[in-house]
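The structure's right below; bear with me while I get my questions together.
Note that one protein chain of the assembly has been removed; the remaining protein chains are unaltered in position.
Let's look at subunit A:
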Amino acid sequence: MADLATEATEATAPVVDPTNWTCPAPLRDQPVVVMGHGGGGALSAELIEQVFAPAYGNPTLAALTDSAVLGLGGARLAFSTDSYVVRPLFFPGGSLGDLAVNGTVNDLAMSGARPAYLSTAFILEEGVELAVVERVAWAVGAAAEAAGVIVATGDTKVVESGHGDGVYVTTAGVGLVPDGVDIRPQRARPGDAVIVSGPIGLHGVAIMSVREGLEFGVEITSDTAPLADLVAEMLAVTKDVHVLRDPTRGGLGASLNEIARASGTGVRLSERAVPVPDEVANACGFLGLDPLYVANEGRLVAFVPPEHADAVLAAMRAHPQGAGAARIGECVAEHPGMVVVSTGLGGTRVVDLPLGEQLPRIC
């Protein structure tokens, strides 16, 4: 500091020469895993493309859908797996156990499947109180019953103290896809209505409020919920739902970008139509975050042919998990691969795929 000050004092006047200034060489690739690799954004996608796909990629995996749809003995089976490492284990509106069931059930539901069976694998850290494990286990049981699935198999491992974070849970699930249903991101078509099943951002803000010790004046509860019933109601209106996605990590913004890129279409949203609860908007404003990138655990976004949009929306609103459903935009032929929002003032902005985790702004 002293050196810098001395050097600067020697300058008699501000030197404002744009050619004298430069910036650091870019960090092209991180040689170690950083938290952003788990953020559901561009870094996560690169990890899959550059590390996992080359090692064991195949046409089924290449679809990169929430759940794989597999032909098996004449039936079409949806199959998915997910790991849950949320901290804290218990938070307003839910727990690790709820997420571990609902997350996998919802991944299955996003291919139109009726979830049937789950597996659970617990990784426990030495020293964790058994009462805590018991609470997580009972939460898994209750959530499975509520979602109408059976936990058919399981596993337990223990790691040494300091090598885990209490309790991690991995679940896998299978379900049957009904005949005539073909739901995947590649099927988005220009003209499709884009519908979200309810207010966004509640899970992410609920977790932040307890994890970071932030208080926003009102308790914000996670939206974690199973969505297979809601999907069944939508498919009862029409089997021709084109795309379903549950916007978890990376939020609605990441899901819509993935759909736009997979289908080669554009997405246009109306900012005012996107349901953002006041408490989420306030917390995001306070932290400098965008609600479009905040995680949800009980919401879906649907691309529906325009002729069915009103009826599907009505069916969603008649279901408890879709009561706050809203039509927020449409799929377009223009700007393929991009998501564009018309702002409340009449301007426009691009909603890009987030990099990794959102970073709170300084001021």
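As a working rule, contacts are C-beta pairs under 8 Å (C-beta built on N, C-alpha and C of every residue); 3 or more make two chains touch, one makes a residue touch a chain; residues count from 1.
The rule is simple: contacts and distances are computed from a predicted model.
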item	value
Among "4Fe-4S dicluster domain-containing protein", "NADH-quinone oxidoreductase subunit D", "ABC transporter substrate-binding protein" or "Hydrogenase expression/formation protein HypD", the UniProt name of the subunit that does not appear here	"Hydrogenase expression/formation protein HypD"
Of A:143, A:269 or A:316, the residue in touch with the unshown chain	A:269
Option touching the unshown chain, where A:51, A:236 or A:350 are the choices	A:350
Touching residues (missing chain, whole complex) on subunit A	1-5, 7-9, 11, 13-28, 30-36, 42-43, 212, 214, 268-270, 272-273, 278, 281-282, 285, 287-288, 327-330, 334-338, 340, 342-352, 355, 359-363
